[in-house]
Each structure stands twice: as C-alpha cells, then as structure tokens.
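See below for the structure under consideration.
The complex appears here without one of its protein chains, the remainder shown in place.
Should a chain be cited, it is by its letter among A and B, assigned in written order, with residues numbered from 1 in that chain.
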Amino acid sequence: MSHSAGSASPRPASQRLMHLAVVGAAALVVAGGVAFYYASKGARQGVAGDAITVTIKDGVCDPNTITVAAGPATFTIVNKSDRALEWEILDGVMVIEERENIAPGISQTLQAKLKPGDYEITCGLLNSPRGTLHVTPSAASDAEAARPALRAYLGPLAEFQVFLVTQANSLVKVTQALDGAIRAGDLEKARQAYQSARTPYKQIEPMADQFADLHNTIDPVADFLERREQDPAFTGFHRIEYGLYTDKRTAGLEPYSAKLLADVTALKDRIRGMRILPEQIARGAQRLVASMAATKVAVGVDHYAQTDLADFDANIAGVSRMMTLLKPVAMTAAPQVVADIEARLTDIDNALKSLRGPDKFPAYDSVNGDSRKALSQKMQALADAIGKFNAAVGLE
Amino acid sequence: MQLKLRMSASLFALSIAVLPGAALAEVSPLDLVQPIADYKIYVSENSEKLVTDTKAFTDAVKAGDVEKAKSLFGSTRMSYEAIEPIAELFSDLDGSIDSRADDHEMAEKDPEFTGFHRIEYGLFEKNSAEGLAPVADKLMVDVTELNKRIADLTLPPEKVVGGAAVLMEEVAATKISGEEDRYSHTDLWDFKANFDGSRKIFDLVRPLIEKDEAAFVTKVSANFDAVDTTLAKYRTTDGYQLYDKLSEDDRKLLAAAVNTLAEDLSTLRGKLGLN
Partner (left out) sequence: MTANDKGPVTNRRNILFGVGAAGGVLAAGLGKAMSAERRNEQVTDAPVSDNTRQRQPFYGTHQAGIITPRPAAGMIAAFDVLATAPEDVERLFRTLSQRIAFLMQGGEPPVFDDKLPPSDSGILGPLVPPDNLTMTVSLGSSFFERRDWLAPHKPARLSRMKAFRNDALDADLCHGDLALQISSNTPDTNIHALRDIIKTMPDLLVLRWKQEGSVPVLPPKPDGSHESARNFLGFRDGSANPDANNTALMDRIVWVTENSDEPAWARAGTYQVVRIIRNFVERWDRTPLGEQERIIGRNKATGAPFSGATEHDVPDYSKDPEGTVTPLDAHIRLANMRTHASEANLILRRPFNYSNGVSKSGQLEQGLLFICYQADLEKGFITVQHQLDGEPLEEYIKPIGGGFFFTLPGPLDDSDFLGRTLLEAAGHAVTRVRS
C-alpha cells in the first residue's frame, strides 16, 4: 500500500482518505519526535523563529529560490499583489502543502514537513513562473527516511526465534546426556557432555536478560556468591564443572545435573513462547559483549575446566547470528554501522582463531594477560559498534 | 503545528471509521513472529525429510530396482509438495526438481526435463530405470542444496501467509486434473501434502484471527475437513489409491473445495495486515 499511498493519481475517496490518514499518522509520530528533540536540545530555536518569508508581487516570489534543511519548516507568505492567491509547494504534479485564498495585503503562515529534494513553489496565478525550493538532507531526515518499519523485523525476529528454539532443543538434548553420564558415573563422558552443552547455552546467552531467574540457577559463577563454591546458590553448569574438573568425580553431582536439566527444559519452554522485541536483539548482544570486555575475558569464568575460549567462541557465534539477521533490515538505514559491526566481529573471530590450536582451544590459564587484554579491547570495540545499532535504525 | 496535529488526528479517526480496510483485524507484526518461526521449523523438518526420502528413492533408482523406486515415488514427493510455497522461491531448483514435461518445449525429450517427473516418466511410462542414474544424482544434489538454502533463508512473512493460498492455487490450476503425476497417477499423495501444507499455515495464524474472523475460520476449517474426509476414502495401508480411482463426484467436490479455499485464503494476508 505504501507505494500507492505515494501516488497522486485520482483514486476513490476512501483511498485518498487513507493516504491522508497515513500522512496524518506520520505527522503525529514526527511531531512527537520533534517535540522530544527540542526538549532535549533546548539550545536550538523553535520552528516559528526560523520562518521563511516569501513575498509575492506581480506573479513573482521573493525570494524565488529558497533552500531549507529537511524537516519541519514554516513559511510566511505575504501577498503584495492585488488579487487573492494560493501558495503551493509542488513535487512534480503533487501538491505537498498549500495555503489557499490569501487575500491581498495579508500574510499567512504555512508549515510543511519536507523531505530532501527539489520542489517548485507557485507565485501567484497558475501561469506565473514558479520558484524553486531546495530541501537539503538533515540528520533527522536521514534517520527518519531510514527507519525501517516494524514489519521489516518480522522475518528476522521469526528466524531468531527459530535459532533460539533450535539451540534450546539441542541444549536440552545434551544436558540429558550430561545428566545420564553423571548418573552412570562416567566422568569422561560427563566432561564431554558438559563441554557440548556449553555451546548452545552460550549462543543463547545474549538473551539471558529475558530469563534472568533461570540464568541465575543455570550459570552462576562462584566469584559472585557470598560463600563461593560452598554457597548453596552455587548450582548449574559451574557447580557441575567444579565437580567434574576440580573434584574429578561424578559422585554427588546427580542433584545438580537433575536441576540443570529441569532448568534448561524450563528455558526451552519459555523460549518457545518468548516475545522478543526488535530492540532487544542488539541490546542483548551489546550487554553480553560489554560484560565480556569488562570482566569475563580478563578473569574467565570456567575456573575449573579452563574452557573459556570455547565459551567466548559460542557467545560470539550467537551475537554474530543475531547481527546477521538484522543486517537486511539495517542495510539501507545504517550501512556504516552494519559494516562496523561486521568488521569487529571478523576481528574477534580472527583473534579467537589465532588462539585456537589445531583441533581445540587451549586451556584459558595458558592465555597470558596481554592476549586477554587485546581480546578485551576487541570485545569493547564490538560492544561499542553494536551499541550504535538501535539508535541508527530508529529503535530508541 | 497545533492546527496540523488536530487535523491529522481527526482525519485519522475519520479514516478508521469509513475505510473498509479498517474492518480487518488488528494484528501486530510481532504477533506473527511465533507462527512464522513455527512454520520455518515445519519447513525445515520437511526439507530434511525430503533429503532422507530422496536418498532412499534415488538409491533404488540407481540400483535399478524399479519396483522399489516406484513404491517410494509418491511418499518421497510429499515433503516437497507440503512446503512448495517456500521451495518454489528458488526457481532454479524448483525447475530442476519438479518441472513437468509441458514446461519444456521438447516435452519428455527435452534435456532440461529433469527431476522427479523425469524419473517418474522412466519408471512408470517405460517401466525402466535405464538412463535415470544421472537424473537421480542430480535430483539428490538439488534437494540437498534446497535443504541448505532453506536453512539459510529468512522466510518472507508474506510468502508464508500467502503460501496457504498459493498451494490451493496450484492444485486448482494444474493439479486437480491429474496432470501433475501423469505417469504414476500418484496425484492424491500430492493433494494430501498440498492440503496439509496449506492447513499448517492456516492453523498457525488461526489464533490471531479466531476472535475477529470467527465465521471465516469456521468456513475454512470446514472446507479443509471436507477435503480430508474425501481424501480419507482413498487411503490405503501405505498411502493413496491412484488418481484414476478418484470418482467424478469426489473430483468435483475436491475441485470446489480447492477453489473455495483459494478464494478464502487469498484474503488471509490482508486479514493479517500483510500486503
């Protein structure tokens, strides 16, 4: 419909109304945005102060060529001719705005919200030569023109949901294997299952804000608990990791693996019905990467198994998937931001690859402070790049 | 700005009141995320099944086991037919996997005539697997590629919702006559898959319109039920009877149902706010 709404062709009255309604709705939205803009940037003058005066006399506009920045503009039309006239801003054959019946000697104001481009202005009678109105792009017009409709996120959101569901299903499956191995007392198998289970969980982790309660029982780190490893709240992955790698046994882990299985199953069901908003994708990715940059990369979280690099790799794979899904929506609106995020992701990918051995990541305690610091900085750069995303596509 | 705001607001209110479009249910785009995600999973499951089934089918063809290949033909196609609205988004693969002889100028003799129906022609018309091995290999490559492309595809929402009607359109335009599987006459297998695929989409979005479009939902469901009941009459232990067993009365019943479904489901996108 949007295409035909832009058409000036004669249409049934209902369709013209629809067109007006669309314009009206857009004006409402923009008016709100503009109000906010001025409230926050109080320093700038109000629109009325910037009114452009156009004097019309003898079929000529003075000035006859006007240049304004895109966005709302106010025109004061002064009729110095001896006939009533109407003043119009035209885009080809389409009237963008008009003020009718301006009596001789009277001035009237007209407000228009203009998109960048060249327009014509009428100067008195229909056959009077027309003046020119140049509308130059402004930051606000760029952002508005660029803002994708909510509908554009539908495909990516659905695909993201599929991704989360797929990962959650695989998480449940591997956690079942982990639980089975622990109950069977098979340490080696349990360790393998533990490591396999981390991958899907870490890919989902960027959305952990949406299931904070489960995240706190699935993945708490002893560092943040009052009694550390002895704390009763020390459950989930790391508790099992502690058993498998520090105590080097499965005995006593059964309640933890059973609880973990229950939690990831609950998570799977929760994800199934989770309603994710477009802005939550970049926000979740940004928060996770920022927290990696701030602490996780420096000190690690897999204290007992030292498998942090694999965790990071999965985290980044999840983030990468999320940003790839958003890419088609943002390509027009924010190509630079998209390119920046992609470059940062590649950077981290390369860094992780260079740390990786021929078949697996080395233990994290073999990664020295300098390497960790370099990785942290790359994470921070990625977090910063993703942090610009929502604003660039008008999601804030 | 004051004046403009008031004007816009009143115009907007007016338009809601008079536009026929305003009668359509209010569905937020976000409400469609879940159905589309579920549909993607349905499509992925089917395309994976297609790969598995096609492997068994093409293995039989290549082994020269005509009888076994024949017996697998109808069922192998079902997972393709069920997801046709998505599968045919890749027109190159759709052409090489599922084109019919009459899509090609030289018909059965055309070198471009490949895929399921080319193999069907060999197996059922010539009762031989001779010369079919390269066609079978190509089909396997193509369905594998399709599965991969589907996995990477962000489903276009309007194609998903529109797909319910598209499936019915295809049956109405070129399948109800029995010309799809003209050598094997396994058309009823295809019908079943087409109807199931269409109904899957309808069922997924149904909760979004159930409240505002109760009569529509009831009518469409009843037509799907009528189709199911009719097709059920032709069920066999392992599939469906041949198309020529379909009675003239039942063919007409199916044709009427498919046209009514096509007509009704064509409004589904609009009802869900997708244009």
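Everything below uses one rule, namely that a residue touches a chain if its C-beta (ideal position, glycine included) is under 8 Å from a C-beta of that chain, and two chains touch if they have at least 3 such contacts.
Source: prediction; values computed, not measured.
Using the touch definition from the top, which of B:K40, B:K70 or B:K175 touches the missing chain?
Checking the options B:K40, B:K70 or B:K175, the one contacting the hidden chain is B:K175.
Just name the one of B:E67, B:D103 or B:E210 that touches the chain not displayed here.
Of the listed residues, the one touching the omitted chain is B:D103.
Check each of B:T144, B:Q241 or B:S266 against the chain that is not shown and name the one that touches it.
B:S266
Contacts of subunit A with the missing chain: which residues?
1-4, 6-12, 92-93, 117, 332
In the complete complex, the non-displayed chain touches which residues of subunit B?
91, 102-107, 165, 169, 172-177, 179, 255, 259, 262-263, 266, 269-270, 275
Just so we're on the same page, only the chains that are shown with their structure count from here on.
Flag every residue of subunit B that touches subunit A in the complex, lowest number first.
Touch residues, subunit B against subunit A: 1, 4-5, 7-9, 11-12, 14-16, 18-21, 28-30, 32-34, 36-37, 40-41, 44, 154-157, 274-275.
Where on subunit A is subunit B touching in the complex?
1, 14, 17-18, 20-21, 23-25, 27-28, 31, 47, 72, 111, 150-151, 153-159, 161-162, 165, 273, 275-277, 325, 328
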